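Heads up, one of the protein chains got dropped from this complex, but the rest are sitting where they should.
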Amino acid sequence: MSKSRKKRAKKAGLPPGTLVYTGEKDREPIKITVMDYDEKHFVEHEIKHVEECSDYKDKPTVTWINIDGTHRADIIESIGKIFGVHPLVLEDLMSVEQRPKMENYDKYVFIVLRMLTHNNQTDEIKDEQLSLIIGSNFVISLQESGKDGDVFDPIRIRIRDGKGYIRKMKADYLAYVLIDLVVDNYFSIVERLQEKTEQIEELIIKDPTSHNLHEINLLKRNLIYVRKAFWPLREAISVLERGETELFSPNTLLHLRDVHDHIIQLIDTIDSLRDVISDMMNIYLSSISNKLNEVMKVLTIISTIFIPLTFIAGIYGMNFKYMPELEWQLSYPILWLIMIIIGVSMVIYFKSKKWF
Amino acid sequence: MSKSRKKRAKKAGLPPGTLVYTGEKDREPIKITVMDYDEKHFVEHEIKHVEECSDYKDKPTVTWINIDGTHRADIIESIGKIFGVHPLVLEDLMSVEQRPKMENYDKYVFIVLRMLTHNNQTDEIKDEQLSLIIGSNFVISLQESGKDGDVFDPIRIRIRDGKGYIRKMKADYLAYVLIDLVVDNYFSIVERLQEKTEQIEELIIKDPTSHNLHEINLLKRNLIYVRKAFWPLREAISVLERGETELFSPNTLLHLRDVHDHIIQLIDTIDSLRDVISDMMNIYLSSISNKLNEVMKVLTIISTIFIPLTFIAGIYGMNFKYMPELEWQLSYPILWLIMIIIGVSMVIYFKSKKWF
Amino acid sequence: MSKSRKKRAKKAGLPPGTLVYTGEKDREPIKITVMDYDEKHFVEHEIKHVEECSDYKDKPTVTWINIDGTHRADIIESIGKIFGVHPLVLEDLMSVEQRPKMENYDKYVFIVLRMLTHNNQTDEIKDEQLSLIIGSNFVISLQESGKDGDVFDPIRIRIRDGKGYIRKMKADYLAYVLIDLVVDNYFSIVERLQEKTEQIEELIIKDPTSHNLHEINLLKRNLIYVRKAFWPLREAISVLERGETELFSPNTLLHLRDVHDHIIQLIDTIDSLRDVISDMMNIYLSSISNKLNEVMKVLTIISTIFIPLTFIAGIYGMNFKYMPELEWQLSYPILWLIMIIIGVSMVIYFKSKKWF
Amino acid sequence: MSKSRKKRAKKAGLPPGTLVYTGEKDREPIKITVMDYDEKHFVEHEIKHVEECSDYKDKPTVTWINIDGTHRADIIESIGKIFGVHPLVLEDLMSVEQRPKMENYDKYVFIVLRMLTHNNQTDEIKDEQLSLIIGSNFVISLQESGKDGDVFDPIRIRIRDGKGYIRKMKADYLAYVLIDLVVDNYFSIVERLQEKTEQIEELIIKDPTSHNLHEINLLKRNLIYVRKAFWPLREAISVLERGETELFSPNTLLHLRDVHDHIIQLIDTIDSLRDVISDMMNIYLSSISNKLNEVMKVLTIISTIFIPLTFIAGIYGMNFKYMPELEWQLSYPILWLIMIIIGVSMVIYFKSKKWF
Partner (left out) sequence: MSKSRKKRAKKAGLPPGTLVYTGEKDREPIKITVMDYDEKHFVEHEIKHVEECSDYKDKPTVTWINIDGTHRADIIESIGKIFGVHPLVLEDLMSVEQRPKMENYDKYVFIVLRMLTHNNQTDEIKDEQLSLIIGSNFVISLQESGKDGDVFDPIRIRIRDGKGYIRKMKADYLAYVLIDLVVDNYFSIVERLQEKTEQIEELIIKDPTSHNLHEINLLKRNLIYVRKAFWPLREAISVLERGETELFSPNTLLHLRDVHDHIIQLIDTIDSLRDVISDMMNIYLSSISNKLNEVMKVLTIISTIFIPLTFIAGIYGMNFKYMPELEWQLSYPILWLIMIIIGVSMVIYFKSKKWF
């Protein structure tokens, strides 16, 4: 996140529309796959030269071009030329830190989504940009990295097998299916955060440690981060849903309303989690403080009982010549008695006041 | 709640419209009851095969089909076919973690509500999804679980006996009566939370313990949970009320406005309760802290009085050969006097400063 | 407040429009007074049977029917029949825990207000429901309790004496005058809360006690309570003001705008008071904490000074055979000197560090 | 502020439009000055009898009537009669605790502003009501008090000298100039608060005392107070600006947009100051707490070092007959060594842990 943004500042002063890749370096080579289908036909292959895409441009069938990796300006530029994409869109394709958004360019719609993946080893959430360019008969999907490209495999299988409606529908439905998949993946991220929240909560109630504070903070940060990826998407899909573009059929819009509902549900859940976490923070703090206070109280009570007793012992440790008690035979056992009475009555008094 | 959501994530990658039940497993068998009535006629019976419903589809009388349990995809699908319900609605019927919503599909209106029930034994609030499909002459109500199906008994009795307006009215009025009942049940939930709040408040003022903190937290969580079930309902009913669908007569809309008012009143009450609880949290914390401070102060004062006295005793416990006081005959009683004066004047001083 | 709400839940399952009184029991008998006037004529009397009201229904003069007590369903029902009032309005008349609202039923306007009265003995704020049904030539005002019915006496006197505009105006103006009186009474409630706030503030600055915390909390609760009675009224009057009903003349609407301004001013004042109170809470807490800290600091300093001195005394209380200092003649006075020097220099050091 | 409001409550029950002065008593006599001008002519004089104003009512020249003091109902009533002002406006003129507002009465516009003046001696902010009645050829300005009437002197001089545009413009421009002056005066109030904020901040960072808490609180209160005077003005001017009245020319509206910008800038500044102050509060509290904690820590460390040493001394103060160490010749110096080692190593240990 911080790395890509740092590069963002270097763009200052360059002419608008200059294609500068702002993501991490050391990328794998770009991989372009094409799926072309209608109800009866279906073709799928990987292409070497981006120029081959132009074959599909005017075909009436639905063409799905998936590009894994957006770091090569020449490829992006070729795509732009073939499909008549606006230079600002091309610039956004390579600036991989965009917020989710929807832009309507009459002939095509440009959508930016954030794909979230949870790394099980480091317990970190990674987000990648997924850009969609949706025309009347094509969908171009561009992913930041090629590694997680298999996220779309369930859809590929559905297209290959011709199961469900997908082969009978147009490009807008394919776009919906891709968006729906991304949003469905959000559920697993949010559920993970939910589990984590429940785990930490149990720990805090049982035995709060300062390590929990760090974990709560991390969780909070993740929630903010995830919410930032969802929130603008709601608006973006809401714009689509309002039917501002004719590229989407009423049926697909109905489906998008469903996606919209899912996003609102996710945001609801995240907001509840944030409430829960901020309460947890308070509980943690008051638990820690209660625990310490209990300790301090008990310790102080011990001191308080012994200090007056020590004083009495000190009295009879004095070396005055004329101290009558010192001579008496029963002084010592009586003193013990007095001290035990004082000690016990202090304990009883403190107990009666519920001081411990 | 968490269980159902976890299953939600597993749906990722499935084609939209796939019917997957997301609720708890081990459900009882589904039970379908049909009530068919107009002002003069009335038929009620339980049906075995969902296909029997088709008999009622085009009858001019009002038909109320109540289905307890939504976990069987085949039954849901049959219902969908008979009444021409959109696949996305069917999907929502089985995904029992929907937020309350209202969707207008011209020929019918689809409403999702959350039914809240309070478990007296565990003191927990359970919520279940109630889905309503309202057509011009039928209402289909689907409840998540069959166990609490008797919640609608007062309405059934009213229909059977022909009391009130209900038999004279259309399906939209039946739908209103169902919604009204659900909202009326919210009142008892909210009143329960209110009583609980008052109980805890009394406890906190009398004698705050760390257990209260836990209870406050639980109450807070319940309020958030309950509010989440109400809040979107307000919007949903408000959409209905605005008369966006012709299925609802002006008279029924007037009644819905009344329901809308009730929901706002409930939300108001919950928001007040939340204010009260967050104040309670503060009072609890400052009570706890005050209590501890009082203890610490008293204990510290005791130590503070005896430490200088112990020092004096220590002085005359020294073994110097030439300590003139040790030889004097009145040293010992004079010392006692001095120590008592010091002790008493410290107590007076602390009292005058209102330190205890 | 809580009592009436509890009864609310019992209504669940009853047919809508069922008249159930939700207020306190043990009400005095209902009292109905009628004033009928125009610029020249004026009649006033108390009626025994509610049916007598029907005489005034179609008279061109302005009729003001004031009903003290809404707990008898038969009377409410008669009123409803005579003036053609919707059953839902009748239900609201008896459910005395309504939020302020305005409902437009073409032939009449239904307004719910909350009347606030301050009990000087218990220092509690009581609120009662005042419902107004305003037709073209009549105003029906229903108060929850008959005891405080004399709140409208200034208006009665104005009507009797024919002073001011009131006798020259229509029913809408009478309605405005009633609303204006209720809002004017709010000022005295708010001013009372303001005085109370200033009193507590002075106390807290002078000498904060844990009792103040309780008072602040009570005040806060009262502010929330009062605000809840004002806030929706603003919206209700704003709806009237927008001229959605033809029952109100432009001149009366101008007057209502004035009432609207007053409510906004009251809300402003209450919001300022809430800010002040939440600041007060902080000041209280930090005062209490400062006070305790000062005490603890002084006490700790005393201990800290004497502990090293006691140690020194302890040293020379040891019984070693070979301790050369014990034999020296000046040991004792020198030790006193050393101990005084240590004590004084510690005091000086602490003072220089501004520790007390 | 509180004084005037208390009187407000006494108005309850009086007929609307009754003129009751709600400000402070013991006012100076009312002073009325008239300026009548156009590009070429200019007349200025003080008038004794308010009826003289009627001479200017239908003159095509611009007439500015400035009234210092609004406590005499007869004068206000005369003004109302001469210029055809609505009774509710007259009532508002005398109720000097109005929020800023703008009311459009076709023939004239009624504007209420709050004039803020800073009292350098008491460091208090006083606010007074300035009411403007703006007709096509006249502006009536009413100030609560006559003492600060000279606030408009710069405008009077500009009119007298015929400098700037003012003599060439209509009454609407004069109204704008008056509003602009009031808003310009706000800048000096806000700058004063800003300086005060910076002063207190410096004090708090250098040496926080409990007095600062009081000052922060006062500052906060002043900011709330000042903001309350600005905030509604923004809305009021924004209504004017939207051109809802024809009394204001497009050119004057352009100037009002400028005033509107100034108010937004002021609100921005105040909101920043509030942020700064609430941060200051936090810094103050944590500084105070840090300071105390440092003290407590050092004191506790001193005790902790000496308590074990005192114990050791206590051991050898015991009077057992058979304690071999007591007889040894080197016991005493060795014990000193041991005690020094223990003390020093504790200090080193605490230092290494950075405990002080």
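Of note:
Each chain carries a letter (A, B, C and D) given by its place in the written order, and its residues are counted from 1.
Keep this in mind: a residue touches a chain if its C-beta (ideal position, glycine included) is under 8 Å from a C-beta of that chain, and two chains touch if they have at least 3 such contacts.
Keep in mind the model is a prediction, meaning the values are calculated, not measured.
Taking every chain of the complex into account, the absent chain touches A, D. The chain not shown here is touched by just one of A:K59, A:K168 or A:R221, and that residue is A:R221. Touching the chain that is not shown, out of A:G23, A:G135 or A:G317: A:G317 (per the contact rule at the top).
Of the candidate positions D:S54, D:S136 or D:N282, contact with the unshown chain belongs to D:N282. Counting over the whole complex, chain D has residues 154-155, 158, 163-166, 176-177, 180-181, 184-185, 187-188, 191, 194-195, 198, 205, 254-255, 257-258, 261, 264-265, 268-269, 272, 275-276, 279, 282-283, 286-287, 290, 293, 296-297, 300-301, 303-304, 307-308, 310-311, 314-315, 317-323, 353, 355 touching the chain that is not drawn.
In the full complex, the hidden chain is touched by chain A at residues 2, 5-6, 8-9, 11-17, 86, 88, 91-92, 97-99, 101, 103, 207, 210, 213-214, 217, 220-221, 224, 228, 281, 285, 288, 292, 295-296, 299-300, 302-303, 306-307, 309-310, 313-314, 316-319, 323, 325-332, 335.
Basically, only the chains that are shown with their structure count from here on.
The fewest steps needed to get from chain A to chain C, moving only between touching chains, is 2.
Of all residue numbers used where chain B meets chain C, under half belong to both copies. The two sides are thus made of different residues. For the two copies, chain A and chain B, the CA superposition rotation is 70 degrees, given to the nearest 5.
Centre-to-centre, using mean CA coordinates, chain A is 43 Å away from chain D.
Averaged C-alpha coordinates give centres for chain C and chain D that are 27 Å from one another. Taken residue by residue, chain A touches two or more other chains at 317, whereas all remaining positions touch fewer. Taken chain by chain, the contacts run in an open path, each chain touching the next and the two ends left apart.
Every pair of chains meeting the contact definition is listed here: A-B, B-C, C-D.
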